[in-house]
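Not every chain is included here, but those present sit where they belong.
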Amino acid sequence: MAFCARLLRRQLVLALRRPVDIGNPLLFFAMVVALFPLGLGPAPGTLATFAPGILWIVALLANLLTADNLFRGDFDDGSLEQLLLSPQPLYTSVLAYVLSQWLVTGALLALLSPLFALMLNLAPGAIPTLVCSLLLGSGVLSLVGGIGAALTVGLRRGGMLVALLILPFYMPVLIFGSAAVQAAVIGAPAGAHLAILGAMLCLALALAPLAIGAALRISVDA
Amino acid sequence: MLEAEALGLERGGRVLFEGLSFSVRRGQLVQVEGANGAGKTSLLRILAGLSRYGYAGAVTHRAPLLFLGHQSAVKGLLTPRENLAWHIAGEGAYDDAAIEDALDRVGLHGYEDVPSHALSAGQHRRVNLARLYLSRAPLWLLDEPFTAIDRDGVVELEALMVRHVEAGNAVVLTSHQPLAVSYTLHRLNLLEGLCP
Amino acid sequence: MYFDSVHAALAMEGHGPFVWAAYVITLAVLAAMLTAPARRARRLRRELAGNFKRNAGRGGGANEVGNASGT
Amino acid sequence: MWSFFHKLGSPPWLYGIAGSILRWLLPLTLLALIAGASWGLLFTPPDFRQGNSYRIIYIHVPAAVVALAGYYVMALAGAVSLIWKMKMADVAMKACAPVGAALTFIALVTGAIWGKPTWGTWWVWDARITSMLILLFLYLGVIALYEAYDNKAAAAKACAVLSLVGTVNIPIIYKSVDWWYSLHQPASIKFTGGSTIDPSMLYPLMLMIASFYALFTCCLLLNMRVEILRREARTNWVRKLVGA
């Protein structure tokens, strides 16, 4: 556990010493959100209808942008093999990696999303649901993205292959996430959708680290 | 401490070794020999348990091991102190004074808190080698530990390895430079096996 | 037979192009699917045979195996 | 039972048995395919609503059904490979992916072609169609991953992990896509047929589904035989086989 906390701290320190990596997804998010009104013409009605979908898609894409980097640096400089050789349980180590990545992308985006929601005229009442769904959903995205990253980290050309592998798995999250916000917009209860997202998160939390660990062991051998 | 049975490996259509059986015992200092591309690194990765697919035979570990490979596992954004702290955390230990001491011993006094990417090639490797002073693993697997290290550094390292094996542990290393140690050196030839 | 003539069967009351296109594409994909392994096997066998011969010629040094990449 | 399991792990045995199965299964399959296709194309009455275009059903539905089943075969092989470390399961898994992808592709293309006369458009974002598209992505992902690895032993393990993760997700994907469709849009477009299908159409359809299953098996065995040869290139039995 202490090791896990140390790993988490190390990852966060690394992220903070290279702020571009944190800033880029946020900037991307802001830009794309800004683009939609430009593309659509700023009729507040249309925008509001599609705001849930737009916000969710953009969050997903922002996640996609960073997924490949999760283990890349540590693989390239040999830190990853040291981790695999250390007697620490891989399950928790992997969880710490994913958690750190989630904190600087998914969580950060979720917390900033009210701002962007206002830009898109989302009904203010739906904002809590939006934040909740993004918090839960981006957790699943990060975990699933971790599997893709782990499977491809040993390959010389990751980038697009990761996207290929994980996008199909992202789709259910997108559907339930945007549906939750959609429901909140029309005043329907969104609890069921959020519950499903939560169930997905639990499942992913239980299984994804196992898959990631297995994939990492395979990848150092690629 | 380590037993290898009938190891065989083929890479890119070439047989690197076949039916290689040997065991590494306490007190042994083993140098793996072979020209460039002979398969030394591949063998060490198999012994360390990093390669798990595509080779024949079996490896049995009897003791925890420390593996230092071609890559330094030193993060450029972290300082030497942070790098080491992280490395030994993997073994479950943490001791600030010991880290400081180890960095001193590898000649990095004064560089403890410089980001590692601002270190020279040799200093970079030294950060990694400082782990040897901190590790409690009895078996060391070192892949070309002397790369980029200056002459004094090599002498120190050799002394450290001798101390380690004299204390009843074992070291397996590869190196293209001949070792200048006053200790029985076992040579492991990839084609002929271990010769004392 | 439901259709009266070959012509009617080809036209299928206007739907012919669609139906036949679907069947032809399917046939092409199935043919490719079935012949691909045979093609690969032939290439592989040729390579292996060549390799074994070469190795035998060198006195059984058996140092090389075809880099049959398997795709 | 155990001894069978052991034999299954033996490459020469598997190579031989696959060969002898193929010897009778392959001709039979081709025969059934030709019979079923001509039955469906030429000897059944047209659908009262869709006219003759419905004849696409005889390839569309079998391809879709077998493509789906194929994914589970692949994942099962992957699980066996990871749990029992059986090399021949690796081989089976690797052999599944291209066949499954080809069948998915057939289902998509024939569906799109069928859509033009019936719905007036090549493509709609219908739940069934979308999930089929996702299945194609899953297959292609496995193929791309396998090709990207140099160490093919490791590649097979990586693909096994991926396809296992996929099995957990496929039900989720289907559920969610179904749900998404019903949520967003009233069902303006519906698949016809289903359980109300007339026996004169049902029998050839059953025949075609059965022969597509057989076809899948044939392709699987063919692919496996090549892969076994490739992996066992250094062994004596392959040398003898190749005649050197």
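Going in written order, the chains are labelled A, B, C and D, and every chain counts its residues from 1.
One rule holds in what follows: contacts are C-beta pairs under 8 Å (C-beta built on N, C-alpha and C of every residue); 3 or more make two chains touch, one makes a residue touch a chain.
Predicted, not measured: the structure shown is a model, and the values here were computed from it.
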| item | value |
| --- | --- |
| Whole assembly, copy number of each distinct chain | A x2, B x2, C x1, D x1 |
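Here is the rule we use: only the chains that are shown with their structure count from here on.
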| item | value |
| --- | --- |
| Selected interface, C-D versus B-D, where C-beta contact pairs are more numerous | C-D |
| Whole-Å gap between the CA centroids of chain A and chain C | 42 |
| Of all residues in chain D, the ones touching two or more other chains | 151-152, 154, 157, 234 |
| Interface hub residues of chain C, defined as touching at least two other chains | 62, 65-66 |
| Complex contact set, residues of chain D against chain B | 151-154, 157, 234 |
| Residue numbers on chain C that touch chain D, as the complex places them | 1-3, 9, 12-16, 18-19, 21-23, 25-26, 29-30, 32-34, 36-38, 40-41, 44-45, 48-49, 52-53, 56, 62, 65-66, 68, 70-71 |
| Residues on chain A engaged by chain B in the complex (per definition of touch) | 2-3, 6-7, 10, 13-14, 17-18, 73, 76-79, 81-88, 217-218, 220-221 |
